[in-house]
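Here's the structure we're looking at; comments come further down.
One chain of protein is taken out of this complex; the other chains stay put.
Here is chain A:
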């Protein structure tokens, strides 16, 4: 490396230091000027740094409250308001009540041990371990106890524990308790519907409304249901009595408006109290009318005979061979009352002849049978407002044997509500109307209703059902509910126990229409495994338990439904059949 001697300004500086200096600071630079410029630069740099900090401060101040943001998130979880649910007469079935809920903001609690001690002393049902876990968490917000009483709230206020507070929540209350349990469903702790109509409300816009924040208190119109609370109470009361009397495993009942498809009452025992959600999860307490599927037994004969009448291939007097058991392969079909002769189609119904029904169906053929059941909605899952529903169990391969058993209601399992819909269509003039839990007018029903059988078929079915109450298996109901001109069909379905049909365990049903000359309502009563009593002479068939129970139900609810009793009416052949012929 060479150093230019003449560029050395001062001889006193050793060349090595001069080199270092040149390298470090640069040659021939006025360092005083440079230093000044750089102090200026430092000022700018500090100005910039402090400006950034200032900007950050202002941003925080303007954006403000992440805290209130968090509170809003908590508010989101807070049970939001739901509309009241009322019955068809405006009686409240479900409503919101404001209750305080206790929360904590663990970060704000100074002495957590003290807080835990005081809170658990005031609310003895709080679990100390759980409270400890929650308070020790680093979360900004934890619930401690939802829905406390005003008295507890006052006591906690008096404790003066910092970092705990109350939020007003909406607690769902069901004033009628278990009466409407399956129908109305229930909500969870956050007031979100988890079953029944409550869940339907959520899936039909209420949840969206909540998310948008519009579901504020009193702005919501009450939801009107088709159910009549008085009828519901009467039905439930009678079913409870019957269930107890016959020591049945379960009892269920349904009252449906045949012209609109409205469900006026629905009870499935055992039920639960929606105010006590713990009960609702018991599998024994399912809704047997929509969620359970059953072999409906002889009730299905109504459909079988309607099919034959509607086809035009048979009339009320068509004869069927019922002399002996019907043999099919290795199976033999027997009747309870074997008449040992050829019987008419009318007698098939009134004597509830399995052999007769089987022959009626066989005469129509397998395909026609399948097509008819499909048409009257027995093959597909029935969906209503209630989210709980079950698909029917239909044979995968449908042979003549299936047609034989299905003709009298075995070998196909449907939800009872589905059968009710089918029978409604058989008696209301031939319209299949999907059932609903909401109010519906006849006009609306006619718009969505689908004709499935001719009117005269429907008339004949009404005649058969009425005849059944006059001389057939439904006589005992006629005695109890005299004057309402009821018609009905019984069903005694043997339950499958251990792979075989049991004679001891049966599912009995009674399907009644009232009044038979101009049906307005259908009443279904089902008893699961009723036991024999001395007064039933050891019989467990439907006519001995479900029918009298149904009669009592009708006697109680007919006045509520506005049906006046009429006495001294002519028998069915004159009142119904004759009228039917006149109109044709």
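To be clear about the criterion, a residue touches a chain if its C-beta (ideal position, glycine included) is under 8 Å from a C-beta of that chain, and two chains touch if they have at least 3 such contacts; residues count from 1.
Just so we're on the same page, contacts and distances are computed from a predicted model.
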{"item": "Per UniProt record, name of the chain withheld from view [\"serine-type D-Ala-D-Ala carboxypeptidase\", \"Inner-membrane translocator\", \"Probable peptidoglycan glycosyltransferase FtsW\" or \"Gas vesicle protein\"]", "value": "\"Probable peptidoglycan glycosyltransferase FtsW\""}
{"item": "Contact set of chain A toward the excluded chain (per top definition)", "value": "9-10, 12-14, 17-18, 20-21, 23-32, 34-36, 38-40, 42-43, 46-47, 49-50, 52-54, 56-58, 60-61, 63-67, 107-108, 110, 138, 162"}
